[in-house]
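Removed: one protein chain of the complex. Kept in place: all other protein chains.
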Amino acid sequence: MSTEVAPEVAKTRRFKFNWVDSFLWFVRVAAIIAITIGVVGSFQNFAAGEGPSAVAWRDLIISSISTGSMYGLIALGYSMVYGVLGFINFAHGEVFMSGTMVGLISATILFRSGFWDSNPFISIFVVLIVAMITSTLVAIVIERVAYRPLRGAPRLIPLITSIGVSFFVQYTFAGLFGVALRNYPPAPPQLAQTISIFGLPISGTRALVIAVAIISMIGLWYFVTKTKTGSAMRAVAEDKEIAGLMGIDVDKTIVTTFAVGGAMAGVAGLMWALLFRGVDFLTGFLPGIKAFTAAVLGGIGNLPGAMLGGVILGLFEGVGPLLVLGGLGIPGVSQLKDAVAFAALVLVLIFRPTGLLGERLGSEDRV
Amino acid sequence: MRPDRYSRKWGVVAGIVVAFIGAIGMLDSFNNRMMISPILSLGYIALFLPIAVFGYLAARGEVNILEEPRRNVAEGAAKGGTAGFIAGLVAVAFMVVTNPYNLNEFFPNINSAMYEIMTFALGLGIGSVVLIAALAGVGALGGALYGVGDQMRGGILRAVGWILGMALFELVISDIIDVREIVRLIYARGGGLQVWSALVIGGLAWWLSVRYKGKSAQFSEMAKTSEAGSRLRYSLIGLGILLLVFLPMLVGGIVNELLINVALFILMGLGLNIVVGLAGLLDLGYVAFFAVGAYGMAVLTSPLSPTLAPMLNWWVALPIVMILATIAGILVGTPVIRMRGDYLAIVTLGFGEIVRILLLSDWLTPFFGGAQGITRIPGVVTGPVSISGTSPELFIYMTMIFVAIAAYISYRAQNSRVGRAWAAMREDEDVAEAIGISTVQAKLLAFVLGAVIASFAGALFSAKVGTVFTNSFDVLVSIIILVVVIVGGMGSIRGVAFGALMLIGVLGGPKSQGLLTEFSEFKLLIYGGILVYMMLRRPEGLLPSVRRSRELHAEEAEQDAWLDRTGEFVAEDAEEATT
Partner (left out) sequence: MPLLDIQGLQKQFGGVKALDGIDFHIDEGEIVSVIGPNGAGKTSFFNVISGMFSPDSGTIVFDGDHVAGHLPNEITKRGIARTFQNVRLFPNLTVLENVMVGQHCRTKQGLFGTIFQTKAEKAEEEMIETISKEILSFFGTRLSGYRHDQPAFVLSYANRRRLEIARAMATMPKLLLLDEPTAGMNPKETIELTQLIGKLRSERGITVVLIEHDMKVVRDVSDRVVVLDHGVKIAEGDYEAVSTNEDVIEAYLGRPTGDTDD
């Protein structure tokens, strides 16, 4: 038995110079300088009347928040699985994609029959249910087939497996649905109109997206903290073995975790449908990685953190390129949106891997 | 009489698999290639092979390692047949349910072609019955295979394997033989084996396997251990190398193109093998180093490179590219040194994507050509001779030289002081550090070496294709290389070569076609499936290094450790007692 108390990861080497730390400091400083110059540059532009107008900025911020809340919902799935099983479920992006692609079928049918325009809210609700059910089913099947046999394997093996699953699902959908990009029907007019919230004009769809995110988050919070299943999930996340000894059905709880993560991804699928409309089999890849970034940003294993991380990431990638890179005078800034998101991923993992709100890992995974 | 549990289970699974294969369009695509002309197309093999496999599994039933399996042909056939029957029912149900609706719009591959194949062009009514019967029959055959004696089974599998192999490798073989009359003897016009040549090949394989069954096991045992055996091994390796040297001259342009792709992937696989297999660092952004090599060479040698166009000779530019790769390796490696494995994987993925996006961006177009890339990259110019993609027979030799260099470096590194340090770091990083190994240096060394090897591949790629654009450098490539390394066997040079040959050569690389062009649409699906299967069943790969195999099956190996090779109990305690 170790006489040691749970050791912290002591990485502060105060006494000796070393290359790695100096390099990292250099990167930190360079990043801060670059960002500051960029932001200042943008303010200067704004004051001089160049660049995007105040209205444009405001709209950008709002749309970033709505996209960010979508990322947050997907991030929940990553966070929960990491908290419980200790690995990155690379295939979660595909879980999201499956929901939105199958939802498309129902949306198209509703649209063709005219129901879409006549009963927008019911239609959207139907699509939501279809997306949620699909995503949940896909998540459960993946867990049963690919991950359950690997319970207890070293952490990298399930990660690699999840990469394989991700490919498999992507190209299954490519095979089933074809590779062409398809569009959801345009948002019904009642929804697309601009409404005013707290004096801010905001499009109906965006408002709906944010509202749905908030409701889902509340629902999830209630589920995780107040219900028995939710407590079981938290117990299993904390320590699988002990939870099992306390009489919790660990397998079933893990399935539930995947299912809930899948359901949230399904909701996010609906949001994608409303915000971006176009889906194909590759739709899950980028949002998946961005959502993982969001999860780590907020603190992996930490559910409010995932949501917060999502919104912050949305702002980073939405406002960041224009604010920072535009201020630095870099052309073609909108292409670099994804690069900014990836840069956020890299910077967070290097400099603050525990995230903003702190990570919550199970006892087996704590370093 | 109720069909037994396994027949039911595997039958349903098989049925779903059949429906799946049909729904994604595999049947239709594959149907275009004849395996045995004119009776058996690849499409029908795709239909029947899974059924045979599941029939076998149904006959096997429960896996019990302690008991000797009961082999009974009739029983096996019955179980397999039942599974096949059930599969047929599922498949027919699928057809019946989907047929009335015009699903074509949402599911483009659930179309008339699919139905036609599944019903043997006999229409839904009769075709369904025939399908069920056919699947039941195939299932029975699969099950019977389980029930049959070992020798017979070996013979049948060898025969089937050889037939399939000869059919799949038609292009290569006909290219080598090159004499039309002989080729016509074996293969039919329009593709596929002739019926009689299939029978001959199958029969020959069966006979050879049955005749020399016991002998081959003895033979390989002898080859591994004795003096004469090791001389034999070396001469076989020498023969193999000789074969490799002459092969490009025997085959035509198409196959050489293919070989170049395979060789480039072997090269990159060897590089990634050092990072992942030897040092234990999961790098998902490896393609970035490939890009450094390719774009580096492009900028340095092409007259059309925007801004900087020194127009150096390939050989002169190569050391510069190596330096660039070294710098890249250090830039990527330093920040990730303290990270845990899965985060390291994602960060490197992020780096890879950032590099790609930057290369594509408008911002850096003045240097890298943006979406248009850089064109008119000259080939490898050595004096008067210019080797490029236009002469694949020569280019393959260029590539082979570098593959040999990389293989040599890997081989030497593994058993050296550096290799031991990597192995120690891979096993237990904290303890390795405590033993006096600078993990910082060891990791950076691995990254840099991997980067330099990838840059070789990039430089060659540039010269071969003559144009680079970012299309060839996305994350897919990194992952395919990873699959090659994993499936072939992490940490093992043979494994990487084998993996590249089987995957890239047969199925095709991420942007190129393999031997079997029909697989193109589905290759990534298959890659994903293979990766998952390997991780579940055989994570050490197909031809792993001995060490790796030990690592991943440590538990089993530990239990075996009490018994030495000949099965005798090793009495450690007894030894302790006597001293």
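To keep things simple, chains are lettered A and B as they appear, and every chain counts its residues starting from 1.
Following the convention adopted for this analysis, contacts are C-beta pairs under 8 Å (C-beta built on N, C-alpha and C of every residue); 3 or more make two chains touch, one makes a residue touch a chain.
Not measured: the values here are computed from a predicted model.
Of the candidate positions B:100, B:125, B:383 or B:436, contact with the unshown chain belongs to B:436.
Residue B:420 is the one among B:70, B:211 or B:420 that touches the chain not shown.
Contact between subunit B and the absent chain runs through residues 408-409, 412-413, 416-421, 423-424, 427-428, 430-439, 445, 449, 547, 550-551, 554, 557-558, 561, 572-573, 575-576, 579.
The definition used in the following text is that only the chains that are shown with their structure count from here on.
With centres taken as mean Cα positions, subunit B sits 32 Å from subunit A. Residues of subunit A that touch subunit B in their complex: 11, 18-20, 23-24, 27, 87-88, 105, 108, 146, 149-150, 153, 155-161, 163-172, 174-178, 289, 292, 296, 330-332, 335-336, 338-339, 342-343, 345-346, 349-350, 353, 367. Within the complex formed with subunit A, the subunit B residues making contact are 20, 23-26, 106-109, 282, 334-343, 345-347, 349-351, 353-354, 357-358, 360-363, 440, 479, 482-483, 486, 521-522, 524-525, 527-532, 535-536, 539.
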